[in-house]
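The structure's right below; bear with me while I get my questions together.
One protein chain omitted, others in place.
Moving on, here comes subunit A:
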Amino acid sequence: MAEVDTHIEFDPLSTGSLRRRITSKAIIYGLLVLFSIYYLAPLAILLMNSMRPLEDIVRTGFIDIPSSLSSQYWVEAWGTFCIGGTCEGVSRFFMNSLLMAVPATIISTVLGLINGYALSKWRFKGADILFGLITLGVFLPAQMTLLPWAFVLGSIGLSNTISGLVLIHTIQGLSFTTLFCRNYFLAVPDDLIKAARIDGAGFWRIFRRIILPLSPPIIIVTVIWQFTGIWNEFLFGTVFTSGANQPITSALVAFSGSGTGVRAYNVEAAAVIMSALPPLVIYVVGGKYFVRGLTQGAVK
């Protein structure tokens, strides 16, 4: 109780007079609002211009009050606009990204959970060296792997396919998921595992009965990290796929470079929002857990 009291008593602003406190609060909220404008402006500009007539945008630019609003550019962006020879809008590329990000996220998360569990709870000789090797994958720049990947994808027949990108993202992601899960499972008391082993439980039984029920927080962190990272990735998509097989990030860049004549900025803005939406939704829904996981890892 006493502790709670001191915590409430402590207010960084309580040292001044009432008047000073009010000015301080005004300054704080004023600054927060100013920064919010800086952070939200791009999103607001995108949203507004995705519904504005093109003549408006061409005449007055992106920063202006719209004269009228329409959802037709969203329909065009999704289904009928032409990008690099195909006129199916971004729907196709959106599906490509989904078909790439979902399997790669699931496979790398499942393997990361098992790896992390094996490395943290079944310590064997050489485990630390293996862990070190796996962690190195986090830091390796993609540029070091481009030509070898091109060769590997070519020789197993996965050049210019979404499956090829799934393979790349799964392997690259394994180092992140194993690192996250291993560090998370280190906090699970070893006595719990020991007791289960005395009761005759084996590797998989302990995994199912003890580890998995404790895992939802780290699964959420890993899934958000992997999904947003894979969905937003650009370099591999650009180097290893082309035309109709591209994920949405690469298609967007092809889109903005392919225009001859007047650019359909409003349709482009709608397409840009569509490409940002899945990770944004996941972040807003699960962000609270993500921040918690992120900070737990860093503060400790």
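Rule of thumb we're sticking to: a residue touches a chain if its C-beta (ideal position, glycine included) is under 8 Å from a C-beta of that chain, and two chains touch if they have at least 3 such contacts; residues count from 1.
Keep this in mind: contacts and distances are computed from a predicted model.
Asks: What protein name does the UniProt record of the undisplayed chain give, "L-lactate dehydrogenase complex protein LldE", "Na(+)/H(+) antiporter subunit A", "Methyl-viologen-reducing hydrogenase delta subunit" or "Lactose transport system permease protein LacF"?
Replies: UniProt lists the chain left out of the view as "Lactose transport system permease protein LacF".
Asks: Just to verify: which one of A:28, A:156 or A:212 makes contact with the chain not shown?
Replies: Only one listed residue reaches the unshown chain, and that is A:28.
Asks: From the listed residues A:96, A:172, A:226 or A:245, report the one that touches the chain absent from this view.
Replies: Among A:96, A:172, A:226 or A:245, only A:172 touches the chain that is not shown.
Asks: Tell me which of A:83, A:218 or A:252 is the one touching the absent chain.
Replies: Candidates A:83, A:218 or A:252; residue touching the omitted chain: A:252.
Asks: Residues on subunit A that touch the omitted chain in the whole complex?
Replies: 6-7, 9-13, 15, 24-25, 28-29, 31-32, 35-36, 38-43, 45-46, 57, 60-64, 111, 114-115, 118-119, 122, 124, 130, 133-134, 136-137, 139-149, 151, 171-172, 174-175, 178, 202-204, 228, 231-232, 234-235, 239, 249, 252-253, 256, 265, 268, 272, 275-276, 279-280, 282-284, 287-288, 291, 294-295, 298-299
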